[in-house]
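Only a single protein chain was left out; the remaining protein chains are all shown in position.
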Amino acid sequence: MRLLIINPNISESVTQLIEAEARLSAGPQTALTMRTAPFGVAYIETRFEALIGAYAVAQVAAEHVAGHDAVIVAAFGDPGLAALREALPVPVLGMTESALATACLLGHRFSIIAISQRIQAWYREEVQRHQLQGRLASIRALDEQLANIGAVQQDHEAALLSLCEQAIRDDGAEVIVIAGAPLAGLARKLKDRIGVPVVDGVSSAVQHAQSLVNLQPRKATQGSYARPPRKPHQGLPDSLAALLG
Amino acid sequence: MRLLIINPNISESVTQLIEAEARLSAGPQTALTMRTAPFGVAYIETRFEALIGAYAVAQVAAEHVAGHDAVIVAAFGDPGLAALREALPVPVLGMTESALATACLLGHRFSIIAISQRIQAWYREEVQRHQLQGRLASIRALDEQLANIGAVQQDHEAALLSLCEQAIRDDGAEVIVIAGAPLAGLARKLKDRIGVPVVDGVSSAVQHAQSLVNLQPRKATQGSYARPPRKPHQGLPDSLAALLG
Amino acid sequence: MRLLIINPNISESVTQLIEAEARLSAGPQTALTMRTAPFGVAYIETRFEALIGAYAVAQVAAEHVAGHDAVIVAAFGDPGLAALREALPVPVLGMTESALATACLLGHRFSIIAISQRIQAWYREEVQRHQLQGRLASIRALDEQLANIGAVQQDHEAALLSLCEQAIRDDGAEVIVIAGAPLAGLARKLKDRIGVPVVDGVSSAVQHAQSLVNLQPRKATQGSYARPPRKPHQGLPDSLAALLG
Amino acid sequence: MRLLIINPNISESVTQLIEAEARLSAGPQTALTMRTAPFGVAYIETRFEALIGAYAVAQVAAEHVAGHDAVIVAAFGDPGLAALREALPVPVLGMTESALATACLLGHRFSIIAISQRIQAWYREEVQRHQLQGRLASIRALDEQLANIGAVQQDHEAALLSLCEQAIRDDGAEVIVIAGAPLAGLARKLKDRIGVPVVDGVSSAVQHAQSLVNLQPRKATQGSYARPPRKPHQGLPDSLAALLG
Amino acid sequence: MRLLIINPNISESVTQLIEAEARLSAGPQTALTMRTAPFGVAYIETRFEALIGAYAVAQVAAEHVAGHDAVIVAAFGDPGLAALREALPVPVLGMTESALATACLLGHRFSIIAISQRIQAWYREEVQRHQLQGRLASIRALDEQLANIGAVQQDHEAALLSLCEQAIRDDGAEVIVIAGAPLAGLARKLKDRIGVPVVDGVSSAVQHAQSLVNLQPRKATQGSYARPPRKPHQGLPDSLAALLG
Partner (left out) sequence: MRLLIINPNISESVTQLIEAEARLSAGPQTALTMRTAPFGVAYIETRFEALIGAYAVAQVAAEHVAGHDAVIVAAFGDPGLAALREALPVPVLGMTESALATACLLGHRFSIIAISQRIQAWYREEVQRHQLQGRLASIRALDEQLANIGAVQQDHEAALLSLCEQAIRDDGAEVIVIAGAPLAGLARKLKDRIGVPVVDGVSSAVQHAQSLVNLQPRKATQGSYARPPRKPHQGLPDSLAALLG
């Protein structure tokens, strides 16, 4: 099967982190196509940046979806996820949604470990959007300047580990979700040093994408995830216009 | 004061409905600038169309916000609202959020009357996003083809009135919210024929915009509604790039 | 337009604080009638005191509503608000409800800053009554004796400012609500020293009252905010008896 | 033990219904003092009427509590309950709260059967105030004029039974709560004709009052159910003034 | 009346604590039958141990219910409670459910004081199962090895008292629930040293059992608490087989 993985950020270094983790997780029959947003910001941590990332992801997805069995929006916060689930003919996965789905299969309450103070509000709203606030033990985040977004996990490993430990001991976390594409792969590295299961968004999304492709759910033709009804439109890039029919 | 009102749809006929209702509601000192999205769809009823509308609104707002005291996103569902609240230096209002705020000042439980079956799921999610599901009595919607989006309220007046009555009698609605920019102004027309207060999104947004301008809240410099932190970006329209600093 | 503003406490000094802030906020065409509860306690911080305040407010409102376009219950906690919304022919606003409505237009999660430890439970229940617990970041309160209820904001300014800062930094507050009529006007004074928007209950209520008067919602004739149905009654003050018809 | 049972309505016929059911339920050692509100309305079905009833109950309770071991507010909707729990030195029970407590010991989801359409909104808000909306299967109510409030249960027995059956079959009710003092005792009469346990507010309140008297919980001296702190007051009836110290 | 009280743990010392408190609480006409689980663990603090305890309780209840008017599952966490409520012909009470019911009659928000860190997750889920998370102020627990499960309350009295005080002061607890059969009776001892009402699970269950026996609710014949429908079964102990009919 073929998965299209789109980084909604413009940072190639982050795309490489995503790809490395995705390849470690994907099955032998799974081929990956990696794409980086052609426009946007270096990394997304606000609602406004997510608005831009969502539009970029939509364009990339529309251009490249042909020939793929599923699409992964590879930023925590899942910019554009629900919208693309309507418009694309194949399953669409996001890093947050996938990580939460995995976490919920491993325990009742989870904590999210994030890369910046600012990003917490957006993540909390995403958890609420999924109606999972009753299972959120806490969100804890780094409180430092990020000099190099591609090297956050090396530069701040000790601090991140400490946040995980606090979440378990003080907040009752039964599962840890390591959030943010810049931390892709860190779960794999830390897992033997943390006393509860640790979930990574990229590998979760790859696994769930494989599952959905195997399950072959039909594309909705009724309800709110059917393709948007045809109607007049104007001024859109050709790829988006094509999706709208 | 000067309000910038942006229609995220491309339909000039809808912009005219919005403008007519806004002018009836605005105070004598309030000047209105109307703008229609230069790209997008004829009317928004899905998450995917809202993703496009959000990006269009962001561009229009970025270009035209200068010289205005507040911005109104004039589509029910509020595409881009929270994102713009971060990025713009002035208060930003949306039709759904404003209508719900008004409804909550008039009663405990409200029903939303909408123009299409499809649009209900998106509206329900918006109510959940505001955490107001505990006050939602019901959403009821037309179940007919809309031949002319600028004339929905005339073409379907009897059906819309009937939906209002059902919501009051069967669902316990204490307030009716007439949803969707194509229905702008209908509340004013129907209000004497409906036994509970009827709320219109456009006039609510205008009133709340005036209130916020009068209250002069400061622009956040801390927390998640401060401007997004500066970081590298690329490929953005000049207006959006300028907002990102 | 004419607004009737009723202080459910017996403290004239608090009525003066309310009036000062209301006059600063009200538009040039808005006339204010101030009334202080003729019976009750010096300030309301418990459910029992609110029961008394509610009855006092009801009597004052019944006596004086004639000739006014809206009524404001000017104590945080809104004693009697929902009840009066049924019985009075004009819109009725409360300080808590109005402040929360404003806060929700400025950010997703708010904190409430209060004048006493004791008062927190009642405020929390009010937030729950509005079904807004999902947006409450925290309630923080002074923990000191209040020597002079009319001078709380001067006597404890530094402590109040510090509570605001903690709410933003530790609780994720995106908006601060300064609660309690004795703190009326403080938001205006502190707003440049606090990194997020600060909301005042009095000015919020005045603004929303003006909005509702402008929107001219009809008085409900159906549903639970219609006037109570006529039925036998006895022993009531003339003003309340008149409201019951 | 001695229980003070206060009817917040002015209807002696309802007090008699309450007394009859209370006597059937109370243990042999339990003495009952019955009191009817000296002012107010014939029966309470709105928030405004409850405001009046709450003040009446507070006065009656303040005057008569001496010598009693617990107080019961004998109207569904529990006017004044939480307030009196602060102010009185003994446990205070209400019909709604007690009925819901009993219902929750008999099943997971309950329905409430009520005497008027209008009353449903107030009851729903009371369920929300107790945070029990997740266990409410439905509220169903008579939709007829009540000619004689003391004879509702005879006049409408068939309709009430039918509402119970609908709640079980269509709404999934596992317990039925018969609501409203005018229906006191009806549960006892209908119970063999209804396929799930049926709960009566009066007998529930009597039983829980006996339990609390037996358990001898201390009166709170900390937290929000301690007596209201002393502070200046004026214009109150002597009984209420005495409670405030 | 006769109550069957079953300890789902195998610890006779805990059964004795339960019995002592039950006898102090029960009325003069109430006879108690005490039973200890014949298999299982020394005390239950995990979901897996509760699964075992539930099966043990079911067997004991099935064997001994005849001749009793109600059954009490005497472990906090209520293993098997809802299941037995379906299968047994008499009311079934649990310690957690009963304690929460009592707590909710005494205040709005309660804290639970528990004997081990591990046990908190299970208790939190039980609170959620009852849909009472909106009234949970906190769960606080001992963080020490329990040398002798029958002597926890003596060995750790000071620490337990300190947890109660923190819950009141820091978490806003209006009622304290002392959780766990090994702490049965402690509430009685501590109550004068704690500023809010303190609730014990055993005496609460005894009181509520007495109330339900007095109220004589019928056994459900419809809905999900009717006896399980007859169907083939195999391999069950005779007592359980008899319950299944």
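Descriptive notes on the structure:
To keep things simple, chains are lettered A, B, C, D and E as they appear, and every chain counts its residues starting from 1.
Simple rule for what comes next: contacts are C-beta pairs under 8 Å (C-beta built on N, C-alpha and C of every residue); 3 or more make two chains touch, one makes a residue touch a chain.
Bear in mind that the values here come from a model prediction, so they are computed numbers and not experimental data.
Every shown chain touched by the omitted chain in the complete complex is listed here: A, B, D, E. Interface note for the absent chain: among E:Leu3, E:Ala22, E:Ala50 or E:Ala181, the touching residue is E:Ala50. Residue-wise, the contact with the chain that is not shown comes from A:Cys104, picked out of A:Ala20, A:Cys104, A:Leu161 or A:Ala241. Within chain D, the residues in touch with the undisplayed chain are 108-109, 134, 172, 174. Residues touching the missing chain, restricted to chain B, are 120-121, 124-125, 128, 133 (touch as defined at the top).
Looking at chain E, the residues touching the absent chain are 10, 38-43, 45-52, 54-55, 58, 80, 82-87, 118, 120-122, 125, 128-129, 131, 223-224, 226, 228-229, 231-236, 240, 243-244.
Following the convention adopted for this analysis, only the chains that are shown with their structure count from here on.
When every chain is represented by the mean of its C-alpha atoms, the one lying closest to the mean of all protein C-alpha atoms is C.
Placing every chain at the mean of its C-alpha atoms, the farthest one from chain E is found to be B. A separation of 51 Å divides the Cα centre of chain B from that of chain E. Looking at chain A, residues 120-121, 125, 128 sit in touch with two or more other chains.
If touching chains are joined by edges, the resulting network of the protein chains shown has some other shape, matching none of path, cycle, star or complete graph. In summary, the structure contains touching chain pairs A-B, A-C, A-E, B-C, B-D, C-D, C-E, D-E.
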